[in-house]
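Taking it in order: structure first as structure tokens, then the write-up.
A single protein chain has been omitted; all remaining protein chains appear in their positions.
What follows is subunit A.
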Amino acid sequence: MYTFSSKLKTLSFILMTLGILGIGYGFYAAPKDIQEVEKLLAAESHGGHGDSNHDDASKNEHHETSSSDEKASIDKSVVVSNKGVTTADDSTKVSKENEVLVLTDLTAGREKAHVLTAEEEHTEHLTHVLHQLQNKPWSAFYVACIFFMLISLGVLAFYAIQQVAQAGWSPVLFRVMQGITAYLPIGSIIFFIFLLLCGFHLNHLFVWLDPEVVATDKLIANKAGYLNFPFWIIRAAIFLIGWNLYRYYSRKNCLAQDDANDNLFYKKNFKLSAIFLVFFIVTESIMSWDWIMSIDPHWFSTLFGWYVFSSFFVSAITTIALVTLYLKSQGALEHVNTSHIHDLAKFMFGFSVFWTYLWFSQYMLIWYANIPEEVTYYITRIEMYNLPFFGAVVMNFVFPLLILINTDFKRISWILVMAGVVILIGHYLDFFIMIMPGTVGDRWFIGISEIASVLFFLGLFIYIVFTAMTKVPLLPKRNPFIEESKHFHY
């Protein structure tokens, strides 16, 4: 039996406390009304224009940027071009000369003219910024919450695949995987509560949940048959319950198999895992539309579900590798050898490349065709999130590609830990880039809210996962492949 080291336990409590404090500060520091935003913006404009690249870009391609910003701001139901006013350099000159802003109504492709006085324009801009700033602590929490929950879901999917594939190498790691998926029930509960809070209009993460937006936005109104709160929350409940049921019964059968005289429970698990994998791939796809893609309800992409899957799946395998390495270093996994680690590292490598393949396929198809209604998604990301957007590709592709291609390196613990940490941070960034542009726009920053949310969930994750490890022996007894797995070498 593994005992939870008291140092790690203390660490997890420290992380959770720091996290809660930071999250609380994030909510406290978010502006409450327009007046505060006005002060904030005034302070910003005195302190220089912030991001200078930003200004340059808007000068050079001012037509393109303002139109893309209009699209982004229509997402938030705010009509005024956001950057056009903040940077106040040239894009506003145009609009102020005319005192008229011509806006593209994306819905019908028709042009509507809105006559706005300068003052109304200013107020609308302030409201827009206020919403973004109020969204910031919520989004930070949401990104970390969904990231950790999907990691444990990914481990569950990996575990099910190993069962169905009758893998001969992995049974010594089954208890490790089950331990990591112990986070899933608690993660799901927190996540579900968060979705409920969104539904009760405590935040503006999902614009389509706001009836005012739906009333004025034809595109979203047309999707209301799918994107409406009751249907959405019921779907979420079904998915979360389905995944958790599989986790519960699979673990139960695996433990029952230890004391059984035949392989009945093993066979049950086999069938259960096969059913789960079918359920998983359908729900995973829908989950990615519901929880991530609907943040940008004007945009859609066909391979998005796969893309999200690859992102959390590689993070999940990395997590298995890191936890295994930790337990091994504690002397808790007697039968795990460097060949098992090597196999996990190969999966980390392979799925990093798979993620890149999907990332690039999605990006390149949209870039190449350059259809305005699709391409705004990437324009906002490249213009406002340039460093994290391309940084994620470096961290999730270039770095693992160069480090993990070497066979010998795949057996060296410290190299794997280093690569694993980079991969995990990279995929956190990936989720950050999927969610943040639609909720906070150019008001993003990886500051106290974001880091604190990650720390809180990391602490919770460590606490739950390692507590679950102490409950059962870390080696399954009567798995039909356990002998093969103990002697596995590559």
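Methods note: a contact is a pair of C-beta atoms (placed from the backbone, for glycine too) under 8 Å apart; a residue touches a chain by one contact, two chains touch by 3 or more; residues count from 1.
Just so we're on the same page, contacts and distances are computed from a predicted model.
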From the names "Na(+)/H(+) antiporter subunit B", "Electron transfer flavoprotein subunit alpha", "Carbon-monoxide dehydrogenase small subunit" or "Quinol:cytochrome c oxidoreductase membrane protein", which one matches the UniProt record for the unseen chain? "Quinol:cytochrome c oxidoreductase membrane protein"
Option from A:200, A:231, A:248 or A:360 whose C-beta touches the chain left out: A:360
Return the single residue from A:28, A:368 or A:414 that touches the missing chain. A:368
Please output the residues of subunit A touching the missing chain, sorted low to high. 360, 363-364, 367-368, 370, 405, 407
